[in-house]
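All protein chains but one are shown at their positions in the complex.
Chains here go by letter, A, B and C, matching the order in which they are written, and residues are numbered from 1 within each.
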């Protein structure tokens, strides 16, 4: 298979950098175009981007030239790490021009003809692409989105439980990492010796995206899952890794060992496609009484595995547990790349 | 009124230090005895204690001599900051020897003849002292306890709601400060760039203490409040101040402005006693979308006020909000001192 | 004495806020005007400023109206917390209009007719004001500056040594607090689990300001002190308090106890003026082997005292020691206020 040629939109930002780092030596994709805002256009990537990752910038990347975000990139599809304030215009322009757009932006996630997808959770939702093209008059292009960084870990942990026991209620309190706010993002004076119990729009995203992701698609329409979700979101002084305390109500009774078995036995429908960025296992259950922890578990499965722990009975609902996922890998860059891999495996790129 | 003479048990530890700092210039009490473990006995306090507070050690304190923890202290009553592993023996010995013991330790909190008291919440629970003395054959001495540091803020915030609307269910996720684990306590390598989603015994304490504190006392027996409480406890990299995300179900319907009015209008039954360490107001509601925060709100009311914010409707229960209280002041040292003040005001010291 | 009426320039920034907090209940000064950028003009201070201090905004302050930075303020003098990029224009405009300008900005510090003053160090340098007015054609107004935040603590510690033993060489490595970079300032992602060994322009400021501060003024010209200064500057994850490791060469031989006696016996020339913000003692020497520390010593003397410790012989120069001072109090807001107090005491306001 010839590698597919990727263009990255928003290539200089935090998520763009992470996407590019994850595409270094990617077996299926090769980066052929980098786009960013007009004042980066024409510069070498090395000069345009303030590289924030601890791993060094890949050698091939520094000398590539960044262009503006016009839909004339030399590539087969685009990965979009655009900010929400520009994604609303630029992404449809690319789709209209014939590019598949795999986006991390929030703008189109909840539109009824746009798939919001985690490969291990709801790959069938991609079937709405046909309707999307029809609705919007796009012949070749389309938009596929991945969820918000704080939604991914939660939904991954809920998926096997929902499949086996039907989840009906979910309480979740997040403790979210600083990298989720981008760069420069959170001021050091705001978070040193502190917690900020508010992240704009975050609770709403978790509450609605979860229902779409765990809901059905009947070939024509989404059926949101019938789950009540209540979220409290907090910013803590952690670099990467969103930690979430979760309580759930299940419709079907389950013993603790059945719950753990559901996580450990989780085999996603797309497992046989062997998508390069989807880890095996995708969900890790740890027995220690004080895990998962952001610093110790965020890099599990190269940052793409979701770690669960502390399963115990809940005095109000049925069970409580703790979930951890890497917010810029599994929750953003890796989520988009995994979606691209799924589309490639389905010959949709 | 002559000042009452106080002895402090566990005087050299973190909570003991905080008690002593708060008793500096106390209008009703004067410190006359300091007790600690045998290997501190005979030393000047200055040498026995590794002073951890940022405020300097009060001048009168450094030269006082520390004694062992035998019940022969020259004082009218004792404030106990003892560790749980020794409080179980030492505190009853003092009570048996005729000392009122106002304790921060967990050992006796849930005993049926021991009051677990927050002055603003359940001062009437002190009436069980008579029965305690009878049960245990103590003529003058007794034990009175205050709650765990993570329980206090929660119960203070629930109290006006429970009085006016009856609370029936409570979800709480805590983000607790390092000082709650004592000194040296949490290793820096465990918490840098991290959250630890586990604190031994903490969830259980919140779940049972809340019911006793908000429950009734009919002159003979406690009636635990009929509330289901579910707690998730986490340690975060904050020095002082426990932050808690709370969702509640109320039996009586209430509009948001009624909830806020309940907090702002809260006038505890003991308000007219003008206890020196009980602040007015005891509960502060803040309007900002991102408050309370540990570093910015923990010192409200000299660390004795509880700050609440972010009231909003909850998709599963009725309301959610955020609570913040200073864990070593309102949650430990100040809690014990306020109890002592209440006992003094009732002529029980 | 009627209180002098103060206007604060740059009133909404970090240093402006700290100045206003320190002027709350000031015995000599009362705030009558607040100026900031045009887009704050016309707003209540409460709305114009994002209050960053942990102590609450003084009640009188929130309702005051902020104006633009034109020299028509209703006040006897101005304290300037302006950024360097605007101070260069605005401060002379105020001086030309007849206002004494006491500035924290770096712009005019090194001009030959502008006093750079620490009250305890070089109060006589104020005598250049007459020449400044003459040079610039200002009849009533003038500009007086205080040093950079990292210079103040160093120079305070050097002053008694220079007076008694003549300092000839100084090595200093700073570990500077986040608040020194203003708000939002340092991004949390840049400093979590990190040190940044660079602060733009900081090493140069220490190297030149020290010489002017410790130098002489013969009534006509400054004589820079004959000291070689070498500075390394670093940003560390501390909120307030610049820590500095210092090695010095002295021209006259001194025993360690003489050095410590020089610090402890330091009595500034302006001591009898009893300036309200100048603490007694101004220099504290601590005996512990691991002090001073930023969090534990920055608030000594209400943030205006400088703490020194760890005096020991240096294998290359003569002695080494550690200095700590609060960077936004002693190093900025308090430095300007103390200069204003000195000017008031000299009837220059």
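As a working rule, a contact is a pair of C-beta atoms (placed from the backbone, for glycine too) under 8 Å apart; a residue touches a chain by one contact, two chains touch by 3 or more.
Just so it is clear, the structure is predicted and the values come from calculations on it, not from any experiment.
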item	value
Touching residue (missing chain; options C:123, C:141, C:180 or C:294)	C:294
Option touching the unshown chain, where C:84, C:130, C:195 or C:302 are the choices	C:195
Touching the absent chain when the full complex is considered, from C:93, C:317 or C:348	C:317
Hidden partner chain, touching residue among C:4, C:159, C:239 or C:330	C:239
Which of C:143, C:175, C:284 or C:300 contacts the chain that the document leaves out	C:175
Residues of chain B in contact with the chain not shown	52, 178-179, 183-193, 237, 239
Touch list for chain A against the chain that is not drawn	54, 192-193, 295-296, 299
Footprint left on chain C by the chain that the document does not show	169, 171, 173, 175, 192-198, 207, 228-230, 232, 234, 236-239, 243, 245, 247, 289-296, 309-310, 314-317, 320, 322
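In this section, only the chains that are shown with their structure count from here on.
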item	value
Centre-most chain, if every chain is reduced to its averaged C-alpha atoms	B
Approximate Å spacing (C-alpha centroids) for the pair chain A, chain C	48
Mean-CA-position distance for chain B and chain A (Å)	42
Distance between the centres, which are taken as Cα means, of chain C and chain B, whole angstrom	41
Where chain B touches two or more other chains, by residue	192-193, 295-296
